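In this view, the complex is presented without one of its protein chains, the others remaining in place.
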Amino acid sequence: MSTATTAWREHAESVLLPVLALLGALLLFGAWVAFGGVSPVDTWVLLFRGAFGDSFSIQNSLQRAAPLMLTALAVALPARAGLIVIGGEGALVLGALGCAALPYGLPGLSGMWGCALVLAAGAACGAAWLGLAGALRQWRGVNETISSLLLGYIAIAVFKHLVEGPLRDPGSLNKPSTLALNESLRIASLPGLDVHWGLVWGVAASLAAAVWLSFTTSGFAVRVVGGNARAARLVGLPTNRLILLACALGGACAGLAGAIEVAAVHTAANASVIAGLGYTGILVAFVARHNPWMVPPVALLFGGFGAAGSLLQRRLGLPDASVLVLQGFAFMLILGSEALRGRLLPAARAPAARATPHVQEVTA
Amino acid sequence: MTGSAWLDLFLAIVGGAIRVGTPFLFVSLGECLTEKSGRINLGLEGVLVFSAMAGFGAAYLSGSPWLGVLAAAGSGALLGLLHGLVCSLPRVSDIATGIALMLLGTGLAFYLGKPLIQPQAPQIPSIPLGAWSASQQVQSALSINALFPLGVLMALGLAWGLKHTRWGLVLRMVGDSSDAARALGTSVTAVRVAATAAGGCIAGLGGASLSLYYPGSWNEGLSSGQGLIAVALVIFARWSPIRCLGAALLFGGAGAIGPALQSVGVSGGYYLFNAMPYALTLAILVATCSPRQSLRGAPMELGVSR
Partner (left out) sequence: MRLDLSNRRHWIKTLGAAGAGLSTLGWSAWAQAQKPLTVGVVYVGPKDDFGYNQAQAEAAAEIKKLPGLKVVEEENVPETTAVQKTLQGMISQDGAGLLFPTSFGYFDPHLLAVAAKNPGVRFAHCGGLWSEAKHPRNVGSFFGYIDECQYLNGVIAGHMTQSKKLGFVAAKPIPQVLRNINAFTLGARSVKPDITTLAVFTGDWSMPVKEAESTNSLADQGVDVFTMHVDGPKVVVETAAKRGKFVCGYHASQAKLAPQAYLTGAEWQWITAYKAMVEAARSGAPHPNFLRGGLKEGYVKTSAYGAMVSAAARKNADDVKAQMQKGTFDIFKGELKDNTGKTVIAKGKVLKQTDVELESMNYLVEGVVGKV
């Protein structure tokens, strides 16, 4: 009986805490802009309208959320295995390169199978890159946060060098790019919407990751490793391979995001691909507490922030950095709200029940 | 290239190493202090950018670069304090908080810094160490940031303090074994918060150096990940303040070498050149780490020593 109420409380808190933190962030942001002489109420109204107010805004938010889902998985999946990997930007960029570069080696690619192949190439590049970070950790003891960060910078440098050098399309004069992807390889918009299929990929990947982690043996094994690597090893789990798997899968998601950016948006790989999507993905993953079920809604929230930011600039004259400030407040408060876990909804037990010791409370 | 051309190149790199390396020095010293207490602060990028903006703004409004330096150090301390306090709450990951701080610091800096992009602020004076030379080049290469000697003194001071003073011992104890520290009655949280705030303060000086000396202007592209690289730098330097000094100069030199080579006519592949410091750090980490023994010199309580 008390286990059920504890579980209910936990779930309720898991939803309430971030929501309260978010409301707090909006309040704080309102106070911040009021300081600068802008009406907070106008700001809140515009934030809502810009993110979800009309069909255009919703599609804008969805479009921005699509790559964020994948880059968030690049952080969330290794995190479930116990690693903090923040090199998603590098994996994304190499994924974009891989996608754009494959037709150089296989010029006859076309159609749906060709499209699947270039996306797979991007995913493979990303998987290799973050897998490298995981391998360096397991076999050389190098901290994965630092190594993935450094690998990210190296990946961006390699990308720029190749795109503006050996892989450059000689016709792309003022904006160095690779050769544009064949028309048939590109990703189109969803029917009737102004959002490309990348959204479906993002949601599908999140669901697949969630199902994998929650319901499969290997997913469970990864979670055990993430919970306590030592115990996992004692139980006989192949921790090295599992960690590598989690990193590679995360990297594949980021690489896929990069490939989709090329195939759906830019049609070629160039410097515009380096747009900080990997870094925003880190944010989304942490706010979603590395839970793939929560990644799509949180990504949509952050997509909404970005969409609203445009409107804030145009209507209220707020600087574009307002979105960063709001994201910063939200992130800080959500992190801080974790401290309230277990204290927000105190147990409303009947006095008689207090007599018996509640072991569950200790483990909550 | 002739002998004098080689000498010129060498001097240019030395000058560049000091110029570009000064912010690295301060940020890595600040991070070193924080990590010695067992906490990692990834948010120093946000601290660097924000204190650069604050320093520039204060110098511009007050007309004195030193007030700007003070403002930069103060805002760095404030942000460090924020990081320390949030991390002291239960169940909060310091890596996540660091990323949040990076975001918040950068966002606030860009937001408040909009009116500061155009104006010019009084600059930190330089110390003309090269006045003995007739060559203009040597003079300019050795004309160093007044904050640089301060940084060197700080590195020496920190190194000495960590080994020979009581607070250094307390700090190291908190970083190596929080249980032992608690057993002796020290408040682990208080020490860590103080160390993070002090670390932020020192990193703020790096921000002042960027916006008030070199490049000496406020701009949204001012920092290109220097705060984050400082974290790698500290590991590279094995948590020793003196080695941080050397590593900062090395990274500064590596950053200066690209343009220096181009200006003598060696061009091509400049993206790869620019990535050299990162590749070098990674290579050294790979070569010197081992899964079995923890990184020598790493504070035990720090999450990175696996």
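In order of appearance the chains are A and B, and numbering begins at 1 in each one.
Going forward, a contact is a pair of C-beta atoms (placed from the backbone, for glycine too) under 8 Å apart; a residue touches a chain by one contact, two chains touch by 3 or more.
All values reported here derive from a predicted model rather than from experimental measurement.
The chain that is not drawn here is touched, among residues B:Ser62, B:Ser88 or B:Asn219, by B:Asn219. Touching the missing chain, out of B:Leu147, B:Val188, B:Cys201 or B:Ala260, is residue B:Ala260.
Along chain A, the points of touch with the absent chain fall at residues 55-56, 59-60, 63-64, 160, 164, 173-176, 194, 261, 265-267, 270-273, 275-276, 306-307, 310-311, 313-314, 319-321.
Take chain B: the residues that touch the chain left off the picture are 8, 11-12, 15-16, 19-20, 114, 117-118, 120, 137, 140-141, 210, 214-217, 219-222, 224, 255-256, 258-260, 262-265, 267-268, 270-271, 274.
In this section, only the chains that are shown with their structure count from here on.
For chain A in complex with chain B, the residues that touch the partner chain are 84, 86, 136-143, 145-147, 149-151, 153-154, 156-158, 160-161, 164-165, 282-283, 286, 319-329, 331-332, 335-336, 338-339, 341. Put simply, chain B touches chain A in their complex at residues 42, 82, 86, 89-93, 95-97, 99-101, 103-111, 114, 225, 228-229, 231-232, 235, 269, 271-272, 274-275, 278-279, 281-282, 285-286, 289-295, 303-304, 306.
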